[in-house]
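The excerpt is restricted to a subset of chains, each kept in its original location.
By letter and in written order, the chains are A and B; residue numbering begins at 1 in each of them.
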Amino acid sequence: MMTLGVGMVGYGFIGRVHTLAHLSLPLFYDPLPARTRLIGVCTATEASGQRAMAQAGYAFCTTNFHALLERDDIQILHICTPNDTHRDVALAALRAGKHIYCDKPLARTVAEAEEIRALAATVPTVQQMTFNYRFVPATMRARQMIEQGFLGDLYQFRAAYLHSGYIDPARPYSWRLDRDRSGGGAIMDLGAHIIDLVRFLVGPGTGAGRGGDFVAVSADLQTVIPERPDPRTGQPRPVEVDDIAYVRAHLEGGASGTLEASRLATGAQDELRIELHGSRGALRFNLMDPNYLDAYDATTPEQELGGARGYTRIETVTRYPKPYALGVTKNTVGWLHFHIQSLFDFVSNVAACLQGRAMAPWSPDFADGLAVQRVITACQRSAQAGGERERISKV
Amino acid sequence: MMTLGVGMVGYGFIGRVHTLAHLSLPLFYDPLPARTRLIGVCTATEASGQRAMAQAGYAFCTTNFHALLERDDIQILHICTPNDTHRDVALAALRAGKHIYCDKPLARTVAEAEEIRALAATVPTVQQMTFNYRFVPATMRARQMIEQGFLGDLYQFRAAYLHSGYIDPARPYSWRLDRDRSGGGAIMDLGAHIIDLVRFLVGPGTGAGRGGDFVAVSADLQTVIPERPDPRTGQPRPVEVDDIAYVRAHLEGGASGTLEASRLATGAQDELRIELHGSRGALRFNLMDPNYLDAYDATTPEQELGGARGYTRIETVTRYPKPYALGVTKNTVGWLHFHIQSLFDFVSNVAACLQGRAMAPWSPDFADGLAVQRVITACQRSAQAGGERERISKV
């Protein structure tokens, strides 16, 4: 079996999650598309790198990501650092011919994302985004059903990603609130996920009637808590990004809907909700209830006493398709699984690429990363223009 | 249109509910099977009777129920008094040739119930029980589906009626805790409803595979709080009936299941739950969520990602069959509706009886009342014998 060497750039929370996913692959899938080996990890401090070696068995650590790119035994590079570093790491990794697995968002701006995508298009490696919510059994099943025409013509959609982590005004300032480092607030961090999910479900290639890519948005980005204490000085520092993003969006085929991203949704944990209403049916998913996809078949005839009409809570649970192999499939799935399945998809694609086989059809590549960025930027521009409708150019 | 005069024996909570149902009929159903007119009400005190006249428009009141039986313009008699009066009122009303609508339970004991039923069988009037939970859109739909074979062979059932009204040991003693007046505790008051509901759904005439009438039970009746303050004296008085009833039950066709009735289910409001598991499907209902019937079709093929398997929350809402006519049917239904529909069913039956037409197929008659009583009594006997299995003779 093929073995692929892994270099990890960044070992914060998300870097550790990606690392755990590598260690988990051999027990989750049978047969494996390839084995992966944790070779090098790049961190901001030597101490973090040592920790990664001890925890996960990386063979070496470095504070310079180029040290990973130089290694021939590293074929795969993960980008798990803050948004402002994505461009430089990605460009260098592409030049070094690495397969890249980049945590969302692709970059801070459309300009950066276009630069990355333009180079990527010339490099015959796998360049994949970590849009992990494509890899929930429930969202995969939704895509399958939509491809089979379950929705009919899409009338409208409603997507929201609600967090409450910033409701306390005393929560200190961090890089996520610095526009230059993060590229944006809720719309960038949370919005990226739901923009991708709408595209995944009813965007290009899904066959959804009245769906297709985003063509226009109108947005209102709110900064409700205007300043937060600087953790170093304790002094108030202005927040430069949005706490809440409200978006009305239009798809190429005519359907419209709303996107909402919030860090001030008191009471929410990790509440990603999506609802799709079509002429033949409706689909509904909530990330806090990840074991079920709710599906409503509107072609069931109306009857007294309700007949058979209603939302079916499809028990998607751990029912991943083969070669998922971790035993019985009736057990509940949790957040980490989606990352593991997402990485599996990426590793499968790398193996396929090296063997000249086609890639998996649902994998999000850098063109998807760029498309999401275009929507985010359009929202930011619209908000700046007082909510004016902003057109989105084609990728 | 035919007009039927109504006599109401008892005007406590349940008497008022029955009264309200009469006033509501003309606005809920179109065409009406018959008009009803509130003529006389019998109460323990003159004051209550005056109140009933003022509130609901009864033409007269009395403290002697015979005064109602003597009236020719009263065709329908409601029995809404405590359990220890049911026998005398019912027997007299039967002798007077009245149509009877008797709130559950039929009586305190099998002996009383048999006596009532024996006489009833000789009188050509409608004698109907108020088993109002047969008249929830969701339970009606369940019955419909079961008749159509949805469950296949019944493997098991689970029925519970959970209240929490008695969790405070300081709640005073009342007639419901007096064995002689009530005939029993949770098993009598709450158990009667679920015993009837199991019979309604998978009992005789439903066609449910392995279903049929109750043939044996084994029960444990617990009195957790052994005494309560007498409201007159303030002194502790022994509780003579069960707080909690646990029952294992067996149906004629071989299926088994459990019944549970509790007044000590902290956190429960009016929690009647029923779950039925069969070889082809499952059905589930909870009275606190009365607008939906959950149905699981196990004949749907198993698939990766869950396919289409899962419970469908059939939106039964207010979707009563015609002549229910109160406008749009998408609005939520609440507890009072079930009493209104139950009374509609009774009045329809009286009209049918008077016109020589067949009665509605799902109406609970006194034979059903007696059958429920047999199960209750068998539970009481089993509990007294330490949980020994008690056979239930056929009606």
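Structure notes:
Keep this in mind: a contact is a pair of C-beta atoms (placed from the backbone, for glycine too) under 8 Å apart; a residue touches a chain by one contact, two chains touch by 3 or more.
Predicted model only: the values in this text are computed from it and were never measured.
This structure file defines a homomeric complex of 4 copies, of which 2 are shown in place.
Note that only the chains that are shown with their structure count from here on.
Note on chain A versus chain B: their Cα superposition corresponds to a rotation of 180 degrees, in steps of 5.
Chain A and chain B, compared by their mean Cα positions, are separated by 53 Å.
Against chain A, in their complex, chain B makes its touches with residues 137-138, 140-141, 144, 292-293, 295, 303-317, 319-322.
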